[in-house]
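The complex appears here without one of its protein chains, the remainder shown in place.
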Amino acid sequence: MSRKMIVEVWVGLFTVLAFVALLMVAFKVSNFQGVQKETYQIKAAFSNIGGLKVRAPVKISGVIVGKVIDIEVDKETYQAIVVMAINSDLNHLSLDTSASILTSGMLGDQYIGIDPGADEEYLQDGDYLDIVQPALVLEELIGKFLTNLSGE
Amino acid sequence: MQNKSISNPIIEVKNLTFSRGSRKIFNNLSFSIPCGKITAIMGPSGTGKTTILKLIAGQLKPDRGQVLVKGLDVHKLKRQKLYELRRVMGMLFQSGALLTDLNVFENVAFPLREHTNLPNEILSPLIKMKLQAVGLRGAQKLMPAELSGGMARRVALARAIVLDPEIVFYDEPFAGQDPISMGVLVELIQKLNQSLKLTSVVVSHDVDEVLSIAEYVCILSEGKIVASGTPEDLLNSNSDYVNQFIKGYADGPVSFHFPAKNYVEDLKDNANAS
Partner (left out) sequence: MQMPVNFLANIGSLVIGLLQSIGKALFFMTSIIIVMPYAIKRFNLLLKQIYFLGVLSLPIILTAGFFVGMVLSLQGYLVLVDFNSEEAVGSMTALSLIRELGPVVTGLLFAGRAGSALTAEIGLMRSTEQISALEMMAVDPNKFVYAPRLAASIIVLPMLSMIFVAVGIIGSYLISVGWLGVYDGFFWTQMQTHVDWNNDVINGIIKSIFFAVLVALVSLFQGVNAIPTSEGVSRATTKTVVHSSLGILGLDFLLTVLMF
């Protein structure tokens, strides 16, 4: 085998190895989904988002259907505006869909759970969700529990 | 003995000043090299003989002055034009400067592959001709590391003439060669110059070999041309310096001793100090 061929074979092997590594990182390690799915945006205003972060998942019945892409404070109401990107194949969410900030497990990451309603009309790109439930904050829960105790 | 005017110069160096750091290597140097002859530039080590070749080839830029090659000012040329001009110049480097990762054949073929699109059927006989001319057709498969110094220089010579240049520069072609390969190189330089109608410029301090082939000689010392002419002119010269250089006397205008203070004084100082 000539020197040139040896070089070519090794470079080929190297490239294959790098490609396999890339595939492994893409499909086994990260959330790579090939071509980015089409999405549309819906928004919701929360009085408290707890520990919700950008890129947190949005779930319906526990299935991931989108993710949080932006969180900011409304300058007038001082509420947190959470922008979600929802997969376009789920474009039949009724207008009275509700959103709540939930926690996976006792101390896990927070995500948004949405519950479809029964309205005839559907949410469009950029619409706000009206029915929201803010995150449960542990301190507030304990506070309530204590006032209830003393009230008895 | 002054610079005799040369009827047909191919290279003209005019008022060249070049310094390295604060050391002036050439100060107002002027000379010409005649077309179609073997010209030797001689001088003791460290006078910048290699530097002058690099200046002529445009690899170094002078502080002042100009170098005309075939009437073109080398240092005013755009990169593109300079590279075109270099294709009519070949240089044989002191170490051979073969590309270490190519074998002999590919080294000689390299300039052709870079500058032409010749198919292998034409290229191969051409290379073999050039290798035959330097007597190394049998060594075409060897790698540079497997060659002796003299052989490497001959391969480099084949490479230098592969583009059929008009001017070939030889940088110290005889340095560190055994008598046989020295003889081979002397003969090759002469033969190639005649058969290819070259202008050859040989930079060297090997007096005997150079005088045997050169048709015109410049002697360089301390940044100046101290003598020039045909070998006969120089052999019959009455200049002390030329005599010392050509005959290799240890002492003369070029002193044996590095400049120092008086010897006796120096020893006395030592005695006083201790």
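Letters A and B name the chains as they come in the text, with residue numbers starting at 1 for each one.
As a convention for this text, a residue touches a chain if its C-beta (ideal position, glycine included) is under 8 Å from a C-beta of that chain, and two chains touch if they have at least 3 such contacts.
Values in this document were obtained by computation on a predicted structure and should not be read as measured data.
**Q** Among the options A:N31, A:T77 or A:Q124, which residue touches the chain absent from this view?
**A** A:N31
**Q** If I consider the whole complex, including the chain that's not displayed, which of B:L29, B:L55, B:L68 or B:M89 touches that chain?
**A** Among B:L29, B:L55, B:L68 or B:M89, only B:M89 touches the chain that is not shown.
**Q** Write the list of chain A residues that the hidden chain touches.
**A** The missing chain touches chain A at positions 7-8, 10-11, 13-15, 17-18, 20-22, 24-26, 28-33, 55, 57, 109.
**Q** If the hidden chain were put back, which residues of chain B would touch it?
**A** Against the left-out chain, chain B lists 54, 57, 59, 79, 83-84, 86-87, 89-91, 93-95, 97-101, 110-111, 114-115, 156, 159, 163.
Keep in mind that, in the parts below, only the chains that are shown with their structure count from here on.
**Q** Could you give the separation in Å between the centres of chain A and chain B, each centre being the mean of its C-alpha atoms?
**A** Roughly 74 Å separates the two chain centres.
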